[in-house]
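In this view, the complex is presented without one of its protein chains, the others remaining in place.
And then subunit A:
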Amino acid sequence: MHLAYPAVLSALLFCTGLYGVLARRNAVLVLMSVELMLNAVNLNLVAFDVWLSRTARETLHSGQALTLFTIAIAAAEIGIGLAIVLAVHRNRGTADIDRLRDTAEGHESDAPAAEKAEATA
């Protein structure tokens, strides 16, 4: 198999996840897009590991080991991320990223709206 196939698929999946992270508004959907990006990296790692284990006689299998580590870290990330999203939703009443502007700079007009959202929460 050509190495270009998995590499191109990985690049396309990564950019799909990039679009999702930038364009989505719900925090859970942003976490889904992050999962897409991590999976693209995993596909790259596995493809290059298979290639190197044949051509370079590499017996360390670093790509597959790192893929397993990435999967474990992604599981930890999704657990912590969802806990944070749930805590924010409990305190503010929304999981909308665009409305969490407390630390934003230069948006003086948004301050009353943010205070009102916090008061209603």
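Quick note on the criterion: a residue touches a chain if its C-beta (ideal position, glycine included) is under 8 Å from a C-beta of that chain, and two chains touch if they have at least 3 such contacts; residues count from 1.
We adopt the following convention: contacts and distances are computed from a predicted model.
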Between "NADH-quinone oxidoreductase subunit J", "RlpA-like protein double-psi beta-barrel domain-containing protein", "Cupin domain-containing protein" or "Peptidase M16 inactive domain protein", which matches the UniProt record of the unshown chain? "NADH-quinone oxidoreductase subunit J"
Residues of subunit A in contact with the chain not shown: 1-9, 11-20, 22-29, 31-33, 35-36, 39, 42-43, 46-47, 49-51, 53-55, 59-61, 64-65, 67-69, 71-80, 82-87, 89-90, 95-98
